[in-house]
Each structure stands twice: as structure tokens, then as C-alpha cells.
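All protein chains but one are shown in place.
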Amino acid sequence: MTFDNARILLKADAIEKTFRGNRVLDGISMDVHAGEVIALIGPSGAGKSTFLRCLNYLEQPTGGSLHLDGEPVFADPLKPAKSELLSLRRRVGMVFQTFNLFPHLSVVENVTMAQRLNGLRSTSEAEEYALKLLAQVGVEEKAEARPSECSGGQQQRIAIARALSQDPELMLFDEPTSALDPEVGNDVLRVMRDLADAGTTMIVVTHEMRFAERVADRVLLLDEGRILEEGPPERVFRHPEHARTSRFLHAVLDR
Amino acid sequence: MNVEADTGALFQVIGTGLVVTILMTVVSFCAGSVLAVPVALMRTSRVWLVRAPATAFIDIVRGIPTLVWLLIIFYGLGSVVSLDPLPAALIGLTLISSAYLAENFRAGIENVHVGQKEAAAALGLSTAHQFWRVVAPQAVNIAMPPSASYAVALLKDTAIAAIIGVTDIIFFAQQEVARGAPAVTAFLVAGAFYLIVSVPLSYFSRFVDHKIRQKVVVV
Partner (left out) sequence: MTFLADWAEWLPSLLQGLGTSLLLTLCVAGIGFPLGLGLALLSIAPARIVRILSIAFIEIFRGIPLLVVIFFAYFGFPDIELVISAFATIVVAHSLNLGAYSSEVFRAGILHVGPGQREAARSLGLTPWHAFSRVVLPQALRAVPGPLMSFLIMVFQSTSLAFAIGVGEMTSQAFSIGSMTFDYLSVLVLAGIIYAIICVVSARIVARFEAKMRT
């Protein structure tokens, strides 16, 4: 698939992040087209999680700006208004490495809560939609269970359903399978692949190079807070431009 | 009279104080829990000006012994507004339990995993919803076991109210001793009454602790 003519859904412009004088993101710019799947790879500490969290302002960037659908997300990116923050986060879903399901709620309540509180759907509609999403990720039989009664793989799929419940235009995944055993992780990757096939726009931080190669439309390699290499998976993986890229790929593939 | 009849009578008289002991424990625990909520919220604020008074309140209230508080309220404030022993004790014990429970609640709030708040934020929940729907319910769960064991400590602390004349278990035991009952028996009976309440209560608190451990993610 090529996205040259597709609509640019998200535009990140020169995103910077400094933690107490430590410059973690050094001005990252990126366009995400509607329907595109981007794999974000790179060595530990490169700033992948930080960058992803800047895209929904869980981390407030210290510089740069975001556009969604051609419109600036914030009038002043350094002084986000509450309403702007909420609207960004409702349009962008996030899946965490450690799932972060709400342990005091049942599985289905995890998926309905934000729909109800954000006024997206009525209680009965929210419930119906939640069950549909849970079926889609293959855990409908756990609807009434507590998260603690579910396996890690199930929990992560529930977390995906929860993020999808907001009808996000863009999904962010931060190493969704690295806390899981490989077999269980595959169930999660299968769900993500289905989402990608259905045209969901996704940015996935991952160490699963096979997944990146097969599912991603574009691979971004982040190193020391910058994009070191960028392109279609086959190019980045087979013919990297930089020696550092091949070193990184060797190190990962050797594991 | 034989010893058994004496002991039976002692049980009866001292038992009348049990109601007051339980009343003091329940009222000051419940009122203290309610007061503790705003104190804990202030205590976890990011704004120093909000946090500092709550910290000072907790430190000062807990830094002064229960007996001294009760004497200050009953004899000290008593010279300004006249107070009966029971209301004075209730005020003092509520004050103290609010400070201890506020610390429990604070620890509860701070021990909810940061990922929980982040997940709630990422779903676009408002700050108020993030706190009341996601953080607070889990904080209550985490704060429950230490608060249940605090209830046991509070029960025993209520004994101090006898010193300002509240008619609780100890008060009646003392009264019977003054009337010539054998002190060893009288205070054994008093001790037994406390055990009747405190032992089940502490077993309950351990049970709660065990239950909650399976239910929450603590950092």
C-alpha cells in the first residue's frame, strides 16, 4: 500500500522533550496517513515510549506541535487547554506495555466506563458495543470476570478493546507484547494484525521485528531522540542506510 | 456471697460500659473517616499552600498523646464552653482518628499504580473522573486493611476516656474496685470485655487484608 495521496491524519512537527535538562527527544517530525501502520523501533532508551506518550500528551512536549486532520490540536502546545487535552485523548487510543486494566471493575465495565463518562453512548449502547469489541478481540467469555482472573494475553486484548471503545482515529501501542510469553503474545499480535487489515491507523512501538516486517507500512528507527532511519520495512530491514541500523537489527535478531 | 456470684455481678456492671466503649469507637471511627477525606486530598495536593496545612494538622494531632488531647478538650476548652465527658471524648477521638485515617488514605492514593491514572487519562476521562472513578476506589481498597487495624487501636484508645470520666468499661471497673470489689477480678473482667471486641475485630482486619491483597495492584 502507498499512502502518498492519502489524507494526513496526524502531523507531528519538531517534537522535543527535555527531562530536567536531559534532552530525550530532539525534534521529531512525522506524518501519519489515514490507515497507515507505523512500527517504531530502536534501542532501549532511544525515546520511543516518550515520543508515543507525547502524541497523546501523557507527556507534555517541551517543544513542537501536533496537527490532527490538518487542524492544530492546541492553540498553544505549551499551554494545553483542558478541553483540547480531552478531545485529543478521545481521538487517540493507547495500549500500554503493562495493560493497566482497572482492577476494581469487571472486564466489561473496563470497556464501558469511558464511553459512559465521556457521554459517547448510553449505558445500554455502551454495554452492547463493549460486548461486540470483546468478541472481536476474542475474550467475550470473560466479560463478567475481574481482570485479575484473566491471563496476560487476555488482559492485553481487553485493553485493546477498551482503547477501541472511544472510536479512536489513531491507536498507539507501546510494546504491547513484551510483558507476555511468546505464544500468548501471538494472540495479541493477531488482533493487532486484524485491526491493521481493517484499516485502523496505528503506531506501534515494538521489538517484534517479524510483526514490523509483515504488518507495518513504514518503519521508523529512533536513536538518541532522533529518527535515524525511515522507510518501508523491506528497505529498512534489508538495505539500511546507516551502520548503526544494521548493528541494532543484528543485536535484536540475535536474541 | 461466693466468688462466682461476685464475678457474675461484676460482669453485669462492667458490661454496661461496653456500649459506651463501642459507641465511642464507632462514632469516632466514622466521623474520623469523613473528616479524613478532605485532609488526605489536601495532603496529596501538588500545591504547597494546600498541602502544608494538612501535613501540619496530621503531624500535630498525632504528635500529642491521646490523654493530653482529652485533657485539653475536657479541662482546657471546658473552661470556655462547658462540655460533658462523652462529647469531649468524642471530639478528641474523632480528631485523632481523622489524622491517622488521613495518613492511611494518603498512602492509599499514592500507592495506586501510576499506570492506572495514565490509562484513565489516555481514555480521555476528565481529571475528576480519573480520580473519583479510577484512583479513589483503588485507594480505598488499599487503605482498608490498615484502617481496619487502626479501628482496633482506636478501640483500645477509647479506654483513656475513662480518665476524664466517660462511663465506659474501665470506668465501671474502677467504680466497682472503689466499692470494694477485688481489683484483680474487676480488671480481668474489664480486659475480657475488650478482648471480646478486639480479637474478632483484628481477625476481621487480617481477613480484609488477605481479601484485598488479591484484588488490587500495588506498586
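Each chain carries a letter (A and B) given by its place in the written order, and its residues are counted from 1.
To be clear about the criterion, a residue touches a chain if its C-beta (ideal position, glycine included) is under 8 Å from a C-beta of that chain, and two chains touch if they have at least 3 such contacts.
Note that the structure is predicted; figures quoted are calculated from it, not measured.
Asks: Quick one: jot down which shown chains the absent chain touches.
Replies: Checking the complete complex, the chain left out touches B.
Asks: For a quick check of understanding: of B:Val26, B:Ile72, B:Ala107 or B:Ile212, which residue touches the chain that isn't displayed?
Replies: Within the whole complex, the residue contacting the unshown chain is B:Ile72.
Asks: Even though one chain is hidden, which residues of chain B still touch it in the full complex?
Replies: 59-60, 62-69, 71-72, 75-80, 152, 156-160, 162-163, 170, 173-174, 177, 182-184, 186-188, 190-191, 194-195, 198-199, 202
Convention: only the chains that are shown with their structure count from here on.
Asks: How many angstrom lie between the CA centroids of chain A and chain B, rounded to a whole number?
Replies: About 46 Å, centre to centre.
Asks: Quick one: in the complex, what on chain A touches chain B?
Replies: Listed in rising order, the residues are 56, 58, 82, 86-90, 92-94, 96, 98, 100-104, 113-114, 117-118, 146, 148, 159, 162-163, 165-166.
Asks: Touching residues of chain B toward chain A in the complex: what are they?
Replies: Residues in contact with chain A: 113, 115-116, 118-127, 129, 133-134, 137-138, 141, 214-217.
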